[in-house]
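Left out: one protein chain. Kept in place: all the others.
Going in written order, the chains are labelled A and B, and every chain counts its residues from 1.
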Amino acid sequence: MATLGPSHYSPYPVAVYENILPPPPGKALLFTEVVDEEVAMREAAKAMLTRENPTIFPGPQVIYAWNEEAKEKARLIRELAEVLEAKIIPMVDYRPKYPKIDPEKEINPNHPNLTIWHNNIKACIFVGVHCHYANVALKIIRAETDCFTIALCSNAGHEDAMITLRDQHAEELKKFIEIAKEVKKEVK
Amino acid sequence: MQKLGEELRNRAGQKIVDPEYLLFEAPREKVFMTGSEVVKEAVKRASVDASVSYPITPQSEAAHLIGELWVEGYVGVYFRGESEFGVMSEIAGCSMAGARTITTTSGPGTLRAMENFPMWAGSRLPIQLVLMARGINSPLSIQPDDLEVSFLLDTGCMVWYAENAQELFDMILAGFVVAEQPDVHVPVINVINGFFISHTRESVMLPPDDIALPPYNPYKAPMPPIDMEMPPGRFLRDPFVMKSNYISYATHTSWQFEVRAAIERARPYIKKYLGSLIEEFGDPEADIVLVSTGTGAAQSKEAVRLLEDEGVKARVVKLRTIRPFPINELRQAVKNAKVIFVPEFNVVGWLEREIRRYLYKHSDAEIIGGPRVAGGMTMPPEIIVKDVLNYLGKEVKHVY
Partner (left out) sequence: MSINIFKINEDLKEFIPQEVIDLEEKATWGNPKRGVMDLPYAKELLEEHSLCAGCPESMAFRYILASLPNPEDTIIVNSTGCTSLVFPHIALHTVHSLFGNQNAVATGIKRTLEWRFPDKVKDVIVLAGDGATVDIGLDCTLQSFFRQEKITTICFDNEVYANTGGQESGTTVQGHVFKMAPKGKQWPKVQMWQLAIDSGCHYVVRMSVSSPKKVEQVVKKAIYVAREVGPTYLHFYTPCILEIGLNSDDGLMEMRDKDKERFKFFEYVSPQAEEVIAKKKEEGLL
């Protein structure tokens, strides 16, 4: 279990109540610490390469071919998954699904813990998920699982993730892939 | 947006500039204006897409003036809705569909619209509401009184409070910029005391009107806009999460926390675009502190000047934002306070409650809720002076 939040009777931890805000532009967040992007990328790669059942959760912004950036990101995510030897489990949309999702194949922001429990995922990457849903899901994951969460966000980042990288576009993804290759040589 | 040479222009043909330039660097000219007129001037420079209106004193004039901007081509969508409930739902629709939006209301209008405000926040709509506070029924009063603000504190909207027309102008522009940050993206309610600000003229410094904020980009929002242009194509804004199986209660809880977290994330942006969440006035050494907002803060500043004549050192801590509440700023500012007065324009003392809550175990100062006026009364600085002198056991020489 991750640390339970100080949010009184609610089991849901909220990083901002622990005075953690998203990182400033140009920086990343590693747990509670503001660090350089490279540092965070290294740690993220290490977490994915050393923990059990690492998984990338791509969201709608990268699953669908709605613009050129999305197409390129999808390709890079595929490559990243290969480098990190990670599974890919998509978050195709945000609907609360009945009666329940197939946790083998999908993750849902309303009960992301089901997928993480079912697949015993100990490290994961959120990418291409709309910020609100990433934030909702990351809070639940932090409360309900011991999964190491990494957010690759194209906006300001997600302080409820253990590592958050902000303003992540294709260039940054390429950089992350290169760093992941280096880290892989070191840890494997 | 259209490109003209090297310049980006908005749909009204104004040159698009950085918010920092518009707020801090552009040359400014002095004009003499009412708060209502200032709303028009701010909206004119804000690349606003949509505004919906409904008459109620004292905000009607500001709403009329936004209508003029629509006629002049500065605002894309404008009409009168059927009621404040309808208006706040209509503006929600505009916002969901990707518009930068602003609306205005007062008193009974605020309460009529009430169900919408938490919906705005929960749907992550960065709508701006300019609230020209007036009394609420019953009995009916059109006069200034800010009791209505207390109902808004836990809606999930940001609540800011402007002291004068100048601050209102700057806060409207900053309001869009902060509220629309992807990691904030909740509504912002900019409050002024009705009449005192809306209907009185003061000098205001304005940047030129041929420059404007960059247009809103709905595709950076934390949820897709409702326009069938962004995936996922299957998208309900916002679902009954309770019908999701298993830990559905967790989704609702997490969602509500997320809205409050979004308000917290606004802090650095507010510092950047408003300077600070608070403003301090008077002798920093003084241990008599008047903590207030809006017109209450303006009158408190006047009281500090009068107290100086009496040989009493006092100072003012003005709260620019109530949500997010300037917790650390306030604690720091009243560190050496012996007594704190909280002048307010309502009978319940909602600001006093807030201040007690955040200073509990963080200040040894005595907290005195008052003076309070309501129902349209003005707050002459003398009544603040009188309360302070009484507290100090000094003779009260003023007219009172």
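Everything that follows uses one rule, which is that a residue touches a chain if its C-beta (ideal position, glycine included) is under 8 Å from a C-beta of that chain, and two chains touch if they have at least 3 such contacts.
The shown structure was predicted, so the numbers you read here are calculated from the model rather than taken from an experiment.
K.L.:
Just name the one of B:L8, B:V31 or B:V77 that touches the chain not displayed here.
P.N.:
B:V77
K.L.:
Determine which one of B:P19, B:G67 or B:G86 touches the chain that has been left out.
P.N.:
Spelled out, the listed residue whose C-beta touches the missing chain is B:G86.
K.L.:
Out of A:Y64, A:F126 or A:F176, which touches the unshown chain?
P.N.:
Of these options, the touching residue for the absent chain is A:Y64.
K.L.:
Determine which one of B:A99, B:V149 or B:A221 touches the chain that has been left out.
P.N.:
Considering all chains, including the one not shown, the answer is B:A99.
K.L.:
Please give every residue of subunit B in contact with the chain that is not shown.
P.N.:
49-50, 52, 76-77, 79, 81-83, 85-87, 89-99, 115-116, 119, 123, 224, 226-240, 243
K.L.:
On subunit A, where is the contact patch with the chain that was removed from view?
P.N.:
58, 62-67, 70-71, 74-75, 77-78, 88-90, 92-93, 95-98, 102, 105-106
Quick note on the criterion: only the chains that are shown with their structure count from here on.
K.L.:
Distance from the CA centroid of subunit A to that of subunit B, rounded to the nearest Å?
P.N.:
Computed from C-alpha means, the inter-chain centre distance equals 34 Å.
K.L.:
Note which residues of subunit A are touching subunit B in the complex, please.
P.N.:
Within the complex, subunit A touches subunit B at residues 7, 10-12, 14-17, 21-22, 24, 60-61, 63-64, 66, 92-100, 108-111, 113-114, 130-133, 135-137, 139-140, 143-144, 154-157, 159-160.
K.L.:
Enumerate the contact residues on subunit B facing subunit A in the complex.
P.N.:
124, 181-183, 185, 220-224, 229-236, 239-241, 243-248, 250-251, 253-255, 257-258, 260-261, 264-265, 267-268
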